[in-house]
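Note that one protein chain of the assembly has been removed; the remaining protein chains are unaltered in position.
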Amino acid sequence: MTPLKLGMVGGGQGAFIGGVHRMASRLDGCFDLVAGAFASDPARAHASAAELGVSAERSYADYKAMATAEAARPDGIDAVSIVTPNHLHGPIAEAFLAEGIHVICDKPMTATLAQAESLLAVAEQSKAHFFLTHNYTGYPLIRQAREMVGEGVLGDIRIVQAEYLQDWLSSAPAPDNKQAAWRTDPKQSGGGAIGDIGTHAYNLASFVTGLPTQQLSATLSTHVAGRLVDDDARVSLQFEGGARGYIWASQVAIGNENNLTLAIYGTKASIRWAQENPNILWFTPVGGAPQMITRGSASASPAAAAVTRIPAGHPEGYLEAFATLYREAANVINANSETDNNNAVIGIAQGMDGMRFVDACIRSSNDGAAWITL
Amino acid sequence: MTPLKLGMVGGGQGAFIGGVHRMASRLDGCFDLVAGAFASDPARAHASAAELGVSAERSYADYKAMATAEAARPDGIDAVSIVTPNHLHGPIAEAFLAEGIHVICDKPMTATLAQAESLLAVAEQSKAHFFLTHNYTGYPLIRQAREMVGEGVLGDIRIVQAEYLQDWLSSAPAPDNKQAAWRTDPKQSGGGAIGDIGTHAYNLASFVTGLPTQQLSATLSTHVAGRLVDDDARVSLQFEGGARGYIWASQVAIGNENNLTLAIYGTKASIRWAQENPNILWFTPVGGAPQMITRGSASASPAAAAVTRIPAGHPEGYLEAFATLYREAANVINANSETDNNNAVIGIAQGMDGMRFVDACIRSSNDGAAWITL
Amino acid sequence: MTPLKLGMVGGGQGAFIGGVHRMASRLDGCFDLVAGAFASDPARAHASAAELGVSAERSYADYKAMATAEAARPDGIDAVSIVTPNHLHGPIAEAFLAEGIHVICDKPMTATLAQAESLLAVAEQSKAHFFLTHNYTGYPLIRQAREMVGEGVLGDIRIVQAEYLQDWLSSAPAPDNKQAAWRTDPKQSGGGAIGDIGTHAYNLASFVTGLPTQQLSATLSTHVAGRLVDDDARVSLQFEGGARGYIWASQVAIGNENNLTLAIYGTKASIRWAQENPNILWFTPVGGAPQMITRGSASASPAAAAVTRIPAGHPEGYLEAFATLYREAANVINANSETDNNNAVIGIAQGMDGMRFVDACIRSSNDGAAWITL
Partner (left out) sequence: MTPLKLGMVGGGQGAFIGGVHRMASRLDGCFDLVAGAFASDPARAHASAAELGVSAERSYADYKAMATAEAARPDGIDAVSIVTPNHLHGPIAEAFLAEGIHVICDKPMTATLAQAESLLAVAEQSKAHFFLTHNYTGYPLIRQAREMVGEGVLGDIRIVQAEYLQDWLSSAPAPDNKQAAWRTDPKQSGGGAIGDIGTHAYNLASFVTGLPTQQLSATLSTHVAGRLVDDDARVSLQFEGGARGYIWASQVAIGNENNLTLAIYGTKASIRWAQENPNILWFTPVGGAPQMITRGSASASPAAAAVTRIPAGHPEGYLEAFATLYREAANVINANSETDNNNAVIGIAQGMDGMRFVDACIRSSNDGAAWITL
C-alpha cells in the first residue's frame, strides 16, 4: 500500500494535539506528512516544518494559500489534518473541501452551530471526505461494546452513563499555558468542559448504543472564579425508545486525569469500560458473575479484533486508538469498501450531532435546565 | 461495662436486617437481647424468640404490649431495635419513646414525612434517645473523610458526588421474595430506590460534608414494567455556600451489588471512597499523586482510629461499621459523654432531614424536576 | 441455643489477638466469656477481668489454677481460648485438655516441634477437642475455593502459590512494641516470618488443595540488622501427585499490610484470592474470560453460602471469618454433627502439620535450602 500524502494545519511548536495526529498517521504507514501550515506566524511555521522534515517549499503560513497550492500540484496532498483551536476548524475545513482535499479534523467539529451548518453545506458539495477524530471510538473494546449492543446482548438499553472527568483546570491556569488559554476562551473554544470533553462522552455514548437523542436537559457550572466557560457539565438525555442517558464532564475533579468511562445498563446485561485502562471491558449478565473481557483475548469479538494490533496483555493505548481512525480514513479514501463494513467512521453527521448537542446544552443551561428537543 | 438490655421489634424468621442488628449489637458486648416482638404472627414470633434464646415470657406478638410490659418490669429493656418495614417505624418508635425506652431504628426513619413529623413530636417529649442506623457512617474512613473536610484539608467544597448502585431489582422479583415485596410496595416503603438507598447516599454526603441543602431537583424513574415505585433516582443538590451535590441511586444497575461511593472535590484536594472496599480512602491533593489511605494504618486519622477494631490489612466490613453505631448508642445511653465528642451519632434530626429529602425528591420529580427549597 | 461458657488465657490489657478472639466468640452468640487468666501479673490480670466484665471470683493469674478451679465448678467453662505468645500454647493447652476442657488455640500450635508432639500425646488422651484458629480458612470464598478444587473444577493442580506479605517489621521495632518484641524473640515465637505468617500461608494452601506435602526446600532470610529470627521466607513444596507449591512470607515488604494471597493453577482453570479484599474470588477457565465471583452472590457456592452472614456487596471481613471458626467449634462441641460436614475444622492434625512445616523449613534453610522429606 502506498502511503497517502498528508498535510497539516496547526500543530506547530508548542502545540499538543498536532503531535498526536502525526504519530497516529504514521503508526500504520498509511500517511506521509509532506506539507503544512503549522502556525500562522511564518517564522514559527517554517521552523516547525523544518523540524518535522517538511520541505520549505511546502511549508505555508496561510491555510488558504496551502489549500490552493496543494490542490494545484500534481503531487499535492490527498488529505489535510486540522489541529487548530476550535473556532478555526470550520473555515479551514471548508477551504480544503472546496479544493477537493479530504479533511481529517480534530473535535469538536466547530466552535459554534452556525459554523457547523456552514461547513455541512460545503461538505455536501465536495467530493472529498470529512473525518472527525472522536478518537475514543477507535479503542478495540469500544468496538466490541458497540457490537454487543447491536447484537442485543444487553437486551433493551435502560441507562447510558458516560463520564469524562479531568482535573487539569481545577485551579486558574498559569498565564503561559497555551492549551488552557484557548480552551477557556469562549471565542476560540465555543464552550468549556461541555465542548472539549462533554462532546467526547456524548459521541461515545451515541457511537456505542446507536440511540438517537430526543431531548436533553443540561446544567453547566463554573467552579473557578473568573472563568468564562463552564468547567463542570451535567446532562440528562432522553433517547428514542425510552432509554435514558446521563453525561458528566468535569475539568475540576481533582484526582482524575482523563477518566472517561462508559457504562450501559440493559435488561439482560451491562457493560462498563474506562479509558484509562482501555484493554478491559467488564461484562455482567443479569444474575451472573462479572466477566473481564480483555483486548486481544479469545473473549474479544470480531469488531474488536479488526482493530487490534498486538496480543492480549500487551497494552494498546491512546495513540493506537487514534491511529485506527487514521487507518480507517485511509481505507475510505482508498475506496477500500471493506474497511467501514461496520460503519465505524465518524464524519460530518456525527460532527453535526455533536454541535447540536453542545448548542442545546448551552441553551438548556441558560434556561434553568429546561428540556430541549434536538 | 454491664451490657444494656435490648429488645427488638421485627426481625423474625426469614427477615434480613434483624440479624444484622443482632450481630451488630453483640460484637462489642454492649447489649444483650432479652425481649422481642419478632413478628406480628404469634406462632412465628415465639418460634423466632426460641431460636434466638429469648425467653417465652418476654416474647411478644404485639409491640404495644411489649412496650407496656417491658416498661413495667424492674429488669425491663433499656432500648429497642426497630427492624420492620418502613411504614411501621414511626408508630413503633412512638410507643417505646412514650414509655421512656430508647429506640434504635433502621432507616429510613418513616415511610412518609407526616409520620416523621409525628415521631419528631413524640421524641421531643421523651426523655429517651432516638438513634437512626445510617450504618455507613460507622466506617472508620468515613469518619476520617468527615474529619478531613472539617479541618479544611479539601479547601472549599465544590462538588459532592454520592452514588448507590444495586442490581437486585433489575428484573421483576420472584413473588416469594419478601425483601423485594415490601420495598416495592409504596404503602410499606414510602418510596423505591430513593427511600431505600438514596437516603443512605444523601445521609452520607451530609454526614461527611456537614453542608446543609438549600434546594434540590430530582428525577425518579421506573425501569421495570409494572413496578409501583422508582428504581433509579437522580438528584441535584444546591448546598448552602455554593457547593453542588449529585446523587444517583439505582436498583437496576446490573453488575453493582451495594456499590455506594462518595467523592468530594474541593479547591485543594479530593477524597474518594467506595463501600465495597471500605478500608481504603483515596486522597489527592491538587497537583499531587493520589494517596491510598488505609484503615488502621499510620495514615489513618484520630476519628478513624477511634472506631477501628483491628490492625491495617485485616479488613473490617459492614457489620463492624454497624456495630460502631450500636456501641456509640450504648455510650450515649450510658451517659458516657466522651463518646460522641465528634457528634457522629445519627438521630432524629438526621432522620427528619432524610424524610424531607425523600419528600422533596418525589415532589420535584412529579413536577418535572422542578427545584424545591428544603 | 444456649451459649457455651468460655474462658481465656492471655489477652489482657495491651494485647492484640485476645480482643479479636473475644469479638469473634461473641459475634454469633455462641459463647459467653465468664473466666480468664488474662495476664500472669495478678494486678494486670484482675484489672483486665474487671474491664471485660469477668467476675473477680473467676479471674485468675495462673492458668493451672484456672484449669483446676474451672474444672471443679458445676458452672465451669466449656472451653478456653489461648491467646498468649507461642511458647506457652503447648503447656496451657495441655493443662486444660487434661481437665477435659475444650481448647481453642491461636496459631502456630506451639513454638517448637517437641512441644507440638507433647501436646499431641495429651490431646489424644483427652476427651476434649482441640481447635486451632487458622482464621483465614473461615473466609467464605476460601471455602468456595476448596470446594471448587475438590470438585475438580481446576483439573489437576499444577502450581500453588501462597504469599503473605507484611511490612510492619521493615525497620527495627520500637522497644515498647510488645507485639514485635515476643514475635522477634526466638524463645517465645519459635521462628520469625515463617512461624507467624508462613504457617498461615502453608495452612491455607493445604486447606484449599488438600494436597499432602512430600518434600520442601526453604530459604529463611533476615533483612533487619540484629534481628534474631527470619523476616523473609521462601519455601518450595513438592506435593504428592506432582503439583508444586511456593510460599513467600515477608515482614519487610513495604507497602503490604496483611497481603495474604492464594493462587492455584490447574490444567483446566485457575483461582486467585487476596485477603485484603476477601469478598472476591477470581476464577479463570483455560481460554476463557476471568470471572469475578463475589461472596453472597448467585455465583457463590454452597460451601461459601454456609458461612456467609450478609448479602453480596456488603463486605464481610476478618472478624467474620474468625467468628466462623468459633461458631464451628461450638457446633462440634455441641455435637452438632451437621456442622463439620465439609471437614473444615482445623485441629491437632493441622497443627502438627504446621509445626512439622516450620521445623523442616528451619532445618532446610540451615542446610543450604536442602530438600527435606516431611
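Letters are used for the chains, namely A, B and C, taken in the order the chains are written, and counting of residues starts over at 1 for each.
Everything that follows uses one rule, which is that contacts are C-beta pairs under 8 Å (C-beta built on N, C-alpha and C of every residue); 3 or more make two chains touch, one makes a residue touch a chain.
Every value quoted in this text rests on a predicted model; they were computed, and no experiment measured them.
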Missing chain: touched chains present in the view: A, B, C
Residue among C:48, C:199 or C:270 that touches the chain left out of view: C:270
Of C:227, C:244 or C:363, the residue in touch with the unshown chain: C:244
Omitted-chain contact residue, chosen from C:39, C:253 or C:307: C:253
Which residue of A:13, A:118, A:259 or A:331 touches the chain not shown here: A:259
Residues of chain C in contact with the chain not shown: 158-159, 167, 170-171, 217, 219, 221, 223, 232, 234, 236, 244, 246, 248, 250, 252-255, 263, 265-267, 269-270, 272, 282, 284-286, 290, 368-369, 371
Where the unshown chain meets chain B, residue by residue: 283, 287-294, 297-299
Missing-chain contacts mapped onto chain A: 1-3, 16, 19-20, 22-23, 26-29, 51, 53, 166, 256-259, 275-279, 294, 296-297, 309-320
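Following the convention adopted for this analysis, only the chains that are shown with their structure count from here on.
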Length of the line joining the C-alpha centres of chain A and chain C, rounded to whole Å: 55
Whole-Å gap between the CA centroids of chain B and chain C: 34
Computed distance of Cα centres, chain B from chain A, in Å: 43
Of all residues in chain B, the ones touching two or more other chains: none
